[in-house]
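With one protein chain removed, the remaining protein chains of the complex are shown where they sit.
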């Protein structure tokens, strides 16, 4: 793919993620979804940049804020919405909700609602790839808040020791729930990784192309057996921790400044400057359409049936 | 205290630790102790250097290999032996054994048989000291193997964030059970601590004076509210992981080289060169005597009674 | 008496205990300036300051360690572990350390800490935020475990827990969060280890705790209109267990139905049923019955929750079946 094609692809993915999150928010605010929803608005460049560097046979694990990663990795938005609705067509047959999207076909091992819970499964997939010689790479997405969990340390150490084909992708959006990173983390996450002898890098997480380039390099290293990389992607969480969060803990000015660095606008401007301006509108609209249609179709599905409550607890 | 007095004190402590461990080994091999015994032979300089820098009101937590720390911190060898024997006078009333020595009077919060389990209690004591303004410092002893547990990461981060009066003392004796550190830890432990913004330092863990100086500085920093320090003390485990370990996993030559760097001999030579030679024999004999008498008295105690099995489970 | 919401009762208990005793401190994720993820700690940071009310990193294991060590050296630490499910991240520090300190130190150290934690059962929190793991902690010597079912007990038990010299696991129900109830104006401690009998009756004993108790009480009301007089025993404490109240009630009614939101196998209801089958066998007129959730991960959507958790009707049915059962022997 040419650089322009790649950039257009990133643009498309980001528009789909944004549309997904906005549609989710709309549905929740309209009272059509139960439970909590954690949006990745403003963080689209990380999901798009990293997942577009992967093949369908590569694996990711994600978090409570994982819709973007799943959309970018090739998850089906209709089945994702179905899961949000608690409908039978959902990835979890409507049983588990928005924080539990898993799909072998697109390489999504799963999301988790346990902060810091995603490293284990990812490192296991990387271990599996290494033993089986499949050449697959595993990526663990996590927030800067999750970096305080001991699970990160254990996974960094093991991945480095065994040179696992693994990318640790930290989305540093500066907040963990209602608390700023400066109250959570002493030292930088990339420095901690570097001390464990991983390749580690700080990236402008609002620049999809920069993320993509770093991801390409990290994935190449992993595939070549050269070991794991940690990417610390600096970004900002536009929305509250969850939809409906009163957000009394942060300054509206800070939020406005965060939103000014809109990854979609940023890439859009760059593409426009490169003469691709007229395609953007079309891409955006196609993305919105695709997502809206997916949501509509999902809305029309069957609610998960209590008959399936006990299904899939055990394999036989 | 003059430098010489300090050195003599370190010498005495190391002799007592050595005597304690040798007596424990003798008793176990004679079939007089149940369970496992993990000796700190060869690591005496770390326990002596660090604990002698502390006041009785300062706290330590220790590990499965903790006799040395307890002796150096002022634990009563008789009550320690009583615990090894399972006798009623033991620190745990004979219920819990060699891996569970705790004593408020000498500031020993407790040992733990859970690798990586000692950070929590220590960091809690440092937190307590900070809140209550007692000026006390807490030290967590741990092995380099324990550094692979996530608990270290969490504790380093929290201690640094809150500037807790805390010293992390890693005894890097190169082995965790039967596995060498190079198969356990990627990167160095002090580098990991430094990445968390702790003061961190490598120390010759066989040089009691060097350990003491580093500990003095770390304790002073902690007391002054300047935050935690990690000391990585390089040493060697002379004995097997436990008494009776066949040790097929390491080279007798390596062991011989390790034993050549005997911390007691090292300090003894230095003291002798400084003209203190004739006092050493006396100190050694006094230490041996003190420990032998403690073991004897403990041996004559009453076995823990089943009546006390249910005592102390709850406070009322 | 005054009316308070469940969460507010918890909040008041902490405020009063912190006011009363300077050694009481509060730590947890977002408990400080933000006032807690579910506002349970609202106002405490402003009132007691950053030394005694601390936001922490997301490090559950170390939070329990902080509470343990801090409580050994003179503090009384209230540590909030956001959800009961996250006990799984801190279990070593709680079970292998906090619970055992007193015994392994020969009684020399005490650990007067409280681990406050939320059970999300019934509120669409899904498989990792809705688990009822009370039987795990109640199985561990050295821990006390309480779970209030109403605002008055929430306040009185939390105050008692703060003053207790042992590590207490204090479970709160998200499903009761906004429920209201009368709470005494004057200072009132609810003793740990004493069950309540919010409804007396002679035909069947319903034992429940926490979020399930309101359903047990509703069931008792419904049974009343069908001529069955149910007694409800609200455990309040799972450890220590108030065996005498349970056994006394069954001695009177001869019938036992246990209701809980945890899954059935190896859940808390097994202990109650076993106890009665051991010690009130001669009084039992019918098989014991357990009314529980289904043996599956906690589902997220409302219609599945309805099917998953034991409802009032399920309790009514179990009691009717119990009463209908002829004494076979």
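The letters A, B and C name the chains in turn, as written, and every chain counts its residues from 1.
To be clear about the criterion, a contact is a pair of C-beta atoms (placed from the backbone, for glycine too) under 8 Å apart; a residue touches a chain by one contact, two chains touch by 3 or more.
None of these values were measured; they are calculated from a predicted model.
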item: Of C:10, C:104 or C:259, the residue in touch with the unshown chain; value: C:104
item: From C:181, C:269 or C:310, residue that would touch the chain that is not displayed; value: C:269
item: Contact with the hidden chain (one of C:142, C:167, C:181 or C:211); value: C:142
item: Missing-chain contacts mapped onto subunit A; value: 59, 61, 90-93, 95-96, 100, 102-104, 109-110, 112, 114, 117, 119-132, 134, 136, 138, 150-151, 154-155, 157-158, 161-162, 311-316
item: Residues of subunit B (touch criterion as defined above) contacting the omitted chain; value: 34-36, 85-86, 94-97, 99-100, 112-117, 145-146, 148-150, 176-179, 183-185, 248-249, 303-304, 306, 309-310, 313
item: Where the unshown chain meets subunit C, residue by residue; value: 85-89, 91-92, 94-96, 99-100, 103-104, 127-128, 131, 133, 135-136, 138-139, 141-142, 238-239, 241, 262-263, 265-271, 273-279, 281-282, 284, 286-290, 295-297, 327-329
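As a working rule, only the chains that are shown with their structure count from here on.
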item: Category of the chain touch graph - line, ring, star, complete, other; value: complete
item: Chain whose Cα mean lies nearest the overall Cα mean; value: C
item: Centroid comparison with subunit C (C-alpha atoms), farthest chain; value: B
item: Inter-centroid spacing, subunit B versus subunit A (mean Cα positions, whole Å); value: 45
item: Computed distance of Cα centres, subunit C from subunit A, in Å; value: 36
item: Distance from subunit C to subunit B - Cα centre to Cα centre, in angstrom; value: 40
item: Two or more partner chains touched - positions in subunit C; value: 57, 59, 61-62
item: Multi-partner residues of subunit A (at least 2 other chains); value: 148-150, 183-185
